[in-house]
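Missing here: one protein chain of the complex. Every other protein chain is in place.
A, B and C label the chains in the order they appear, each numbered from 1.
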Amino acid sequence: MHVSFEVAQEIIEKAVEKSKEIGVKMCIAVLDSGGNLKSFTRMDDAWVGSIDIAIKKAKTACYFAMPSGEIGKLSVPGSPLYGIEHSNDGLITFPGGLPIVDEEGMLIGAIGVSGDTVENDHLVAQAGVNVAGVCDIPKHPWRT
Amino acid sequence: MHVSFEVAQEIIEKAVEKSKEIGVKMCIAVLDSGGNLKSFTRMDDAWVGSIDIAIKKAKTACYFAMPSGEIGKLSVPGSPLYGIEHSNDGLITFPGGLPIVDEEGMLIGAIGVSGDTVENDHLVAQAGVNVAGVCDIPKHPWRT
Amino acid sequence: MHVSFEVAQEIIEKAVEKSKEIGVKMCIAVLDSGGNLKSFTRMDDAWVGSIDIAIKKAKTACYFAMPSGEIGKLSVPGSPLYGIEHSNDGLITFPGGLPIVDEEGMLIGAIGVSGDTVENDHLVAQAGVNVAGVCDIPKHPWRT
Partner (left out) sequence: MHVSFEVAQEIIEKAVEKSKEIGVKMCIAVLDSGGNLKSFTRMDDAWVGSIDIAIKKAKTACYFAMPSGEIGKLSVPGSPLYGIEHSNDGLITFPGGLPIVDEEGMLIGAIGVSGDTVENDHLVAQAGVNVAGVCDIPKHPWRT
């Protein structure tokens, strides 16, 4: 489970702050380490279609403990994971989903952001992650 | 669409406050008037199974602009709406979902709460509604 | 996450042992505390239809941290949770699903058993739970 109510709220807050700073309208989802929704917000005028994408990006990052965009690199035609998005009731494999890993190398949850370019989605997700941990899997074995 | 980001956040805040006051752990969902997720939070130790129930209660209240429990009274065996929960990818027809209607009689969204008895779920939902409007449909025609 | 590979295997083993002792053919599922599948087995000649029921019973017990049959008592027509099985992509609310709670009051997973009478399903589930904890929520607050 790991990510707490307070931390999830703070992650959302920082992500919204970052979104305002760069002038974008985002959907932001935070999941616990089991992939279950912990906190969500949709900023005014964010696309309705981004609700599901934000949640699925976070799920993708959580389920494989890596940035959603990394899965995307491995799943284009001709790559080893081509078609992986057909699993788990749908994955989203472009950037904007990041795992949240604590200093001990423990996966504690994930964030997913959708609403603008994938670069901006990623930027906002990173701002959220910074509150609670890192999104790069540490060198030593990570755990769930 | 109607319910704004700020109002949705405030609704969640008041609902969490009420939950703490009565000592319960809740999942709380706020939808806009189109039935699309606006804001969500899961308090620590709230049941994972309540995530979907909170969202579905809010959806039920929003889709029919009436308390989820009112739909429930009409959908028990022998009643006119028996089986309605099979529509709309699943409804939840017991208390805890409330529409949010403004003073002009306009539906502006809905709240759904799950995590304790249906009485407490309703109480917390009502605390959320109070922030932004009423949950009884006014006498004059309501609109979406 | 909580329930470990070794413990999950041992739970399955004891549940199979109990099934053989009372002469029944079971499907047995063990989930972690996030509701994700950890271990599963289907004994020879167990009903194919019991695969999904065993998993859904475990999910039901995990998602609400109580025996699936307790949810069932609250969800018959006229009871407060009537229709709850329409949530969470389907719940199974008759006996055979049990949460697994450790001595500290922490939910660590759940077991679901299907294949015979609900009494026998429950008996086998209980044998599995005994390996790793209790299934009654302790008096002091439980946590996830």
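One rule holds in what follows: a residue touches a chain if its C-beta (ideal position, glycine included) is under 8 Å from a C-beta of that chain, and two chains touch if they have at least 3 such contacts.
Given the structure is predicted, the values throughout are model-derived calculations rather than measurements.
The chain not shown here makes contact, within the complete complex, with A, C. Note on the undisplayed chain: of the listed residues C:38, C:59 or C:122, the one touching it is C:38.
Although one chain is hidden here, its contacts on chain A can still be listed: residues 34-35, 60, 62-65, 77-78, 80-84, 86-89, 91, 141-144.
Contact residues of chain C toward the unshown chain are 4-5, 8-9, 34, 36-44, 48, 51.
In the analysis below, only the chains that are shown with their structure count from here on.
Put simply, the C-alpha centre of chain A and that of chain C have 31 angstrom between them.
For chain C, the set of residues touching two or more other chains reads 34-35, 144.
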